[in-house]
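Contents: one structure, followed by commentary.
Here the complex is missing a single protein chain, while all its other protein chains stay put.
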Amino acid sequence: MMTRRNPQLNRHGELIHLLTIEGLPKAILEQILDTAGSFLSVSEREVKKLPLLRGKSVFNLFFENSTRTRTTFEIAAKRLSADVINLDIGRSSTAKGESLLDTIANLSAMHADMFVVRHAQSGAPYLIAQHVAPHVHVINAGDGRHAHPTQGLLDMYTIRHYKRDFTQLSVAIVGDIVHSRVARSDIHALATLGVPEIRVVGPKTLVPGDLAEMGVRVCHDMAEGIRGADVIIMLRLQNERMGGALLPSAGEFFKTFGLTEDKLALAKPDAIVMHPGPINRGVEIASAVADGSHSVILPQVTFGIAVRMAVMSIVAGNEA
Amino acid sequence: MMTRRNPQLNRHGELIHLLTIEGLPKAILEQILDTAGSFLSVSEREVKKLPLLRGKSVFNLFFENSTRTRTTFEIAAKRLSADVINLDIGRSSTAKGESLLDTIANLSAMHADMFVVRHAQSGAPYLIAQHVAPHVHVINAGDGRHAHPTQGLLDMYTIRHYKRDFTQLSVAIVGDIVHSRVARSDIHALATLGVPEIRVVGPKTLVPGDLAEMGVRVCHDMAEGIRGADVIIMLRLQNERMGGALLPSAGEFFKTFGLTEDKLALAKPDAIVMHPGPINRGVEIASAVADGSHSVILPQVTFGIAVRMAVMSIVAGNEA
Partner (left out) sequence: MMTRRNPQLNRHGELIHLLTIEGLPKAILEQILDTAGSFLSVSEREVKKLPLLRGKSVFNLFFENSTRTRTTFEIAAKRLSADVINLDIGRSSTAKGESLLDTIANLSAMHADMFVVRHAQSGAPYLIAQHVAPHVHVINAGDGRHAHPTQGLLDMYTIRHYKRDFTQLSVAIVGDIVHSRVARSDIHALATLGVPEIRVVGPKTLVPGDLAEMGVRVCHDMAEGIRGADVIIMLRLQNERMGGALLPSAGEFFKTFGLTEDKLALAKPDAIVMHPGPINRGVEIASAVADGSHSVILPQVTFGIAVRMAVMSIVAGNEA
């Protein structure tokens, strides 16, 4: 019987693209986290410059604008000594009517070694990965509502850093689950790494009903959702994505699902609070919590550079 | 008797700027092609990183936007280890009313070593070359309808790669000749390299009548134009450049001058099909041809990086 191979892995089961966390074996997630750890020096949380991608060309293809995420990939690639090319896609040939695949074929012919792709359309990085030469690697930097795997991985790095063992944890993901590729990537990663209790918390309009089938506990009550949690992952309320009918108001949301010190007191005493950023103070999170002693939001950013370096260096070492 | 010196050459006849292919000796064209070849490894078509421009600052001055061409120069310069500065000219001092020459003088004073210039106005790179310090080099990346010499050279590299000997070839350039700086650069290069038969093919509105005087055969019939050709160079139909009166419609153009498999059958059995990109599928070229076995459109892109590296490294080695 033939099994359709995971397009992210070569026939030796090695990672050649990072498109989604879904379906990646636990050993590969752990390889990425271990490699990231080796890039961070314990004492200083400082990443040193390494020659692992010297002479390689990394193209940042952001069809959907995100200066913050693009910057983290740019820094990660430069720390690995790669040449980084930022493409302002809105102004490029795609604007002249060239197809996505023609653009990719042309950039590949310019000797690209890696594409970091953000696209508003779910699946775009897959399409690209199917059409590149064997030595070219694709990293999904966020596609539609589908996946944001490097964010998921840096979240796992952060949890492991503070909690060590995944198999005893209760993790709550709070907010706009339905629009969140971060939530989706986190859930897959947490499940693969053996987290026994994953909760998604939010109003009915923002939490997909089918998550229960994935073994996730759906909570529409905030107190129930975060009570006893070891880890609380707050999601950004994407005002710009919503029609308006899904939510009464930002103030109303904060009252019900915003993370305040009072609500945080329901979680474990040593709970950590995470957020993919940028945070909306007073919307999904109170300033006292964002800046408080439970918050690990800024360490997430630091770990994110190391995790992206890890992913880039691992895929660059493998061929299709 | 005084002869006015070619502004691209120093008094030893060495290349210091690349402004146009017109008037360049055959030996210099061959030097560029040979140097480009040395940058491409035979087995992999892969360009290695070289330290030839280490410590040099290359400024990409794109007064006319072209992400694709700018990217090829950026990659070429980085492969030569140069520092690359991309200037978003639309937003810079020129917008504050500074003259082109004042901008150039200032950038030169910032220790620029090389300017890669694209400008909507024909001749702008000449003006710049006349005013830079002796150690500064100017490369024309396309000026108005005048010239696009690196495209011309990469086209020559491609032809030589597949056909070896220029002196037995019949080359057809098809499409919007009148607006094409690529066509002009190709014609000069082909003539200098000894191609005996150069044909330009297109409707009367898009082919300048005076080309016949240059020894070029003008064909307004597609079948006549490509019959027996060894090389077919299709040009991009620049819809954005035309007023509308010059052409009936894109569909009409495709029917008459678009390269289909049927029409391609009129050329030599081993003919190659080239295009400067980005291609308009179904306008000047059928997808079956663009993606077919005669097409060398993507190798052109790869060769373009090596040719730009060659031009940069050659001019950087010579002083005015």
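The letters A and B name the chains in turn, as written, and every chain counts its residues from 1.
Here is the rule we go by: a residue touches a chain if its C-beta (ideal position, glycine included) is under 8 Å from a C-beta of that chain, and two chains touch if they have at least 3 such contacts.
Worth saying up front: this structure is predicted, and the values here are computed from it rather than measured.
Enquirer: Have a look at A:52, A:75, A:214 or A:266 and name the one touching the chain we're not showing.
Expert: The missing chain is touched by A:75.
Enquirer: Kindly state which of the options B:8, B:57 or B:158 is in contact with the chain not pictured.
Expert: Considering the complete complex, B:57 is the one touching the chain left out.
Enquirer: With respect to the chain omitted from the figure, which of B:98, B:291 or B:319 is a touching residue?
Expert: Considering all chains, including the one not shown, the answer is B:98.
Enquirer: Go through subunit B and note every residue touching the omitted chain.
Expert: Touch with the absent chain occurs at residues 54-55, 57, 83, 85, 87-89, 91-93, 96-99, 102-103, 105-111.
Enquirer: Take the complete complex as the reference. Which residues in subunit A touch the chain that isn't displayed?
Expert: 46-49, 65, 67-68, 71-72, 74-75, 78-79, 240, 277-281, 298-302, 304-305
Throughout what follows, only the chains that are shown with their structure count from here on.
Enquirer: Can you work out the rotation angle that lays subunit A over subunit B using Cα coordinates, in steps of 5 degrees?
Expert: Rounded to 5 degrees, the superposing rotation is 120 degrees.
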